[in-house]
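Okay, so here's the structure we're looking at.
The complex appears here minus one protein chain, its other protein chains still in place.
So, chain A:
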Amino acid sequence: MTQLAVDVRGLRKQYGEVTAVDGLDLGIRHGEVFGILGPNGAGKSTTVEILQGHRGRDGGEVSVLGADPASAGRAWRSRVGIVWQDESAPAELTVRETVHHFARYYPNPRDPEQVIALVGLEKKASARIKGLSGGQRRRLDVALGVIGGPELLLLDEPTTGFDPAARRQFWELIRLLAREGTTIVLTTHYLEEAEALADRLAVIAGGKVVAEGEPAALRQSLGTGATVEWTEVDGSPRTLRTETPTRTVAELMHRFDGEIPGLRIGRPTLEDVYLRLTGQLDPQGEEAR
């Protein structure tokens, strides 16, 4: 019926009085890397957990790989890979034992040794999991997420706690999987991550999608105007967001009669767009306190 890998319409989820997801729509195509971006508490994790089939919903329609995750069975689970936000693997087992064991759960798994190499744990293959570093454990999580050869991989904040080098390595891994045709959905609150990886992304705030599209297009369509910064006579810094930066500068030139101290004109970055969309930046361009 549906041509989309993930099709979400009007999704709602309440926790007591709190509405975590409030009429959310998502359409994710087969083979794309889709980023779900938003601040903590925006409803990202809840949404992903509903897509995984690990959380119920209070309203809306959800189709993941053509099935409703709330009632999908073993065959469906074998097509979906999951990398959770907080993980735990059996501490007493070695990396190799664990990956080989999980491969047994799937009808058509990848080669465990290749997966271990893929996530860069060859040298740690014989080590007990309890002896791994945080980053190494995370890579093991990814290994267990992809061991079944999933058509769809759901990653919830996969690189939280990574150092920059480990993050770049991880990105390479995601790109590799994407090239192979795996549909990838990842939540993140790192903008550079979304920009580096995602073909398209949705910005979520208050349980709703507030913007959706390709990262570059998002920046262009929403990031109009510019930010003008300068230093006042009394030494205090000023920032102004404006649609007409040239006029602002002209006015400033008039006021300062010559050089404007500390002048800087910036075009908005994706981060500015994001902060504005998620209500963390007021219209004056000042960061909300």
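By definition in this document, a residue touches a chain if its C-beta (ideal position, glycine included) is under 8 Å from a C-beta of that chain, and two chains touch if they have at least 3 such contacts; residues count from 1.
Here is the rule we use: contacts and distances are computed from a predicted model.
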Query = Just by its UniProt name, which of "CO/xanthine dehydrogenase FAD-binding subunit", "Cell division protein FtsW", "Propane monooxygenase large subunit" or "Transport permease protein" is the chain not shown in this complex?
reply = "Transport permease protein"
Remark   = Given A:L4, A:A67 or A:L93, the residue that touches the chain left out of view is A:L93
Ask   = If the hidden chain were put back, which of A:Q169, A:T248 or A:T269 would touch it?
value = A:Q169
Listed residues A:R9, A:R55 or A:R96, member touching the removed chain = A:R55
Note = Contacts from chain A to the absent chain lie at residues 15, 52, 54-55, 74-75, 77-78, 80, 82, 84, 86-90, 92-93, 97, 101-102, 104-111, 114, 117-120, 128, 144, 148-149, 169, 172-173, 176-177, 179-180
